[in-house]
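Note that one protein chain of the assembly has been removed; the remaining protein chains are unaltered in position.
For clarity, chains are labelled A, B and C in written order, and residue numbers in each chain start from 1.
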Amino acid sequence: MDFQKIINEIYTTCNSETDKGKVANYIPELKKIDPTKFGICLNTLNNNTYGVGNFNEKFSIQSITKVFALTLALKLIGEKVWKRVGVEPSGDPFNSLVQLEFEKGIPRNPLINSGALVICDILVSNLKNPKEEFLGFVQKLSNNNAINFNKTVAASEKKCGFKNAAHINLMKSFGNIKNSVETVLDFYYHMCSIEMTCNELSSSFLVYANEGKLPYNNEEIISKSIAKRINATTLLCGLYDEAGNFAFKVGLPGKSGVGGGLVAIHPNKYAIAVWSPKLNKKGNSNKGFKALELFTTKTELSIF
Amino acid sequence: MDFQKIINEIYTTCNSETDKGKVANYIPELKKIDPTKFGICLNTLNNNTYGVGNFNEKFSIQSITKVFALTLALKLIGEKVWKRVGVEPSGDPFNSLVQLEFEKGIPRNPLINSGALVICDILVSNLKNPKEEFLGFVQKLSNNNAINFNKTVAASEKKCGFKNAAHINLMKSFGNIKNSVETVLDFYYHMCSIEMTCNELSSSFLVYANEGKLPYNNEEIISKSIAKRINATTLLCGLYDEAGNFAFKVGLPGKSGVGGGLVAIHPNKYAIAVWSPKLNKKGNSNKGFKALELFTTKTELSIF
Amino acid sequence: MDFQKIINEIYTTCNSETDKGKVANYIPELKKIDPTKFGICLNTLNNNTYGVGNFNEKFSIQSITKVFALTLALKLIGEKVWKRVGVEPSGDPFNSLVQLEFEKGIPRNPLINSGALVICDILVSNLKNPKEEFLGFVQKLSNNNAINFNKTVAASEKKCGFKNAAHINLMKSFGNIKNSVETVLDFYYHMCSIEMTCNELSSSFLVYANEGKLPYNNEEIISKSIAKRINATTLLCGLYDEAGNFAFKVGLPGKSGVGGGLVAIHPNKYAIAVWSPKLNKKGNSNKGFKALELFTTKTELSIF
Partner (left out) sequence: MDFQKIINEIYTTCNSETDKGKVANYIPELKKIDPTKFGICLNTLNNNTYGVGNFNEKFSIQSITKVFALTLALKLIGEKVWKRVGVEPSGDPFNSLVQLEFEKGIPRNPLINSGALVICDILVSNLKNPKEEFLGFVQKLSNNNAINFNKTVAASEKKCGFKNAAHINLMKSFGNIKNSVETVLDFYYHMCSIEMTCNELSSSFLVYANEGKLPYNNEEIISKSIAKRINATTLLCGLYDEAGNFAFKVGLPGKSGVGGGLVAIHPNKYAIAVWSPKLNKKGNSNKGFKALELFTTKTELSIF
């Protein structure tokens, strides 16, 4: 299959349509982004890279980082993770707090904000230098030591993160946060501020397509079984309350971030990352979603 | 009517029954209280005081203070208060957060925690020295300058107040808190830590029975109309999700606190305060509720 | 006090303002009503009647009938009523079904639809000829044998009563409805279809102002204590999620109906009924609410 031709076509098609999405406006630093940025990058397990558009420019990966955090937490404490966070889709956008209240501070899954905060709490408890070690882990996955936090973005988010503060305090009241609220939030906002290019992002997700092994040296980061489970969780919970629609139309495990990034993997085949800052009403990259839908339609490759 | 005889009988009756209530255990400082304390004090508008038991011992009035805070806020900014907080009963205990989320950060009423936090925010915005001036206002209502905060209790509550932190951060995310979360919480915990005796508490509530005027010098604190409205709000919202049961069985506007205090007023007649630290399942003083039920049954005085 | 002059003034004031309310449109038969109808009638315990406008025209009392149903149920089985329905305000309009689900099919109070359906179920179980006997009871309260159901209205409501069907089926699934869903709904829609004039309505509510005795012959229908409790329930739950606002602005126990009726009582003094079909956003008569607010403001008579 001529992947380069396919992504070029998708790039052209997506650019020919008016993008009705909107750049996230609740994080001051992210508002400044050029809304016309658009890049696609595909990395296959047989070592090929195909890119188009702004696929070599850095952007804030935001929530996508939660998949890395979950991976590291599973590596550190294994199945014990699931005592503090569930594996079920969150369902409703409107009642995440009531769900937390009803289920005694146990978040639905590790990819919604409350669940990611619990994962952060686990990492803070189990790492000596949480921020440094987490960054090192992500650098290793992507085989790239230049990957870094954007401290301005982290500070900007922290200043207006009242909703996250509400969630973490509620979980703390149920005893499901062990460290101080401030420490965990600080780690969380740093973690979300990591910047990557589409190429770096899809490279770093190849580990999930490769049964848990680093594609560049075959080192096992997590077992095949855990890799499969992370993929299942990503498919069911990766796009908030649009996960069903994504599984339905794209048919791959994928994760989005409010910075406009969207990454998906096909087990044993490839990882693909798209970046376009304008978000649809559900908070996922509008063009990114469209591009991946076209990709699995054109290639007829989906897990279903 | 021989009020002293009546409250003596009630005191004896209540003490003859086993109290199945439990002292609030989530505020470390309050756990230390002697659970057998029990006092009743009635103050009438014609200047009589009737007391029995530990009615001259100080206790933490906790949420009862919210009525004073509402009064001061209405005095300071009048009807504008109602743009930021409602006047409806809260209904369900289990979904206060979802209600806040659904109604865009506007709490149901000023006597639930979230509503009281909004009132605190108003006071912090409109007073130069919020804590001092609020204390002065309460001292004036009770005609007693010895009334004070208990800073140990305030600090103790603050340390474990994660649920309040969840609520205030959620409201802040909706723009319904203007000052910093820390400042408002600090004011709130001080306000709740005020200590009074039953006698002081019922004296300070006489203003609501007296159409807004101080009983000891006839100074108008609030208009007759506002006093009536505060009483209506107290009746409907003063005992959390047991307000209906209290109106049903006692039939007076009343307010409870987690320290075991319970105060009620009969317009144009009297104010009565009870203190007994063991709480029923709804968080209201078990003996206090029983005592007031007996009081309106025996005296056949209720507003209905 | 010159009550006739006062209600005449209120009538003129209310008519001089544009009524932004809307006639209920979900019951086909009620839509046909002339929206300009407006009547007020005051009946005092010392036997005086004051009326203005269309106070002698019949209208559909709808939910107001629930107070009569509760009264009869309490007369028939006493305190056992409270095992199947609560006495707390319902709080939120948006989650009545989830509240029912959460609280295992026990409705919050007898004046919301689900609670009234439980009361109907009790009446159906405890009366030989439920519809006839209920009608007879209401005729007795109002001292008027001409009061009757409007079978066209009952049939019209039944045809589109899917929401009530949802509630009753949910309660049936929890075992809190003993008779067949059809029988209870049939009784309910008949009960709601009773027609009265303002004069008849306020006359029939005098029993609640008169400590449970019929004003025209002093027969005790219910005890003083039960009458007080019904009044407390009416105050807290009579205007759905506007009960707080009504207590706050009017300060009397009151009950509204979707037909535009609104009735309130002042214990030991009077009953007053207003009819104006246009409803505010909360489903209560817009002019009716305003008229009663003016009435207690002008007379300075409220229970607070």
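One rule holds in what follows: a residue touches a chain if its C-beta (ideal position, glycine included) is under 8 Å from a C-beta of that chain, and two chains touch if they have at least 3 such contacts.
No experiment lies behind these values; they were computed from the predicted model shown.
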Inset, instruction - In the full assembly, spell out which visible chains the left-out chain is touching. - result: A, C
Legend entry - Residue touching the undisplayed chain, where the options are A:19, A:121, A:200 or A:241: A:241
Inset, instruction - Determine which one of A:75, A:131, A:229 or A:298 touches the chain that has been left out. - result: A:229
Inset, instruction - For chain C, enumerate the residues touching the unshown chain of the complex. - result: 94-95, 97-98, 101-102, 162-163, 165-167, 169-170, 172-173, 181
Inset, instruction - Mind listing the chain A residues that contact the chain we can't see here? - result: 86-92, 94-95, 99, 102, 108-109, 224-225, 227-229, 231-233, 235-237, 241-245, 247-249, 251, 253, 267, 297, 300, 302-304
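In the analysis below, only the chains that are shown with their structure count from here on.
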Inset, instruction - Averaging only over C-alpha atoms, locate the centres of chain B and chain C and give their separation in whole Å. - result: 32
Inset, instruction - Compute the distance, rounded to whole Å, between the mean C-alpha positions of chain A and chain C. - result: 55
Inset, instruction - List the centre-to-centre spacing of chain A and chain B in whole Å, with centres computed as mean CA coordinates. - result: 47
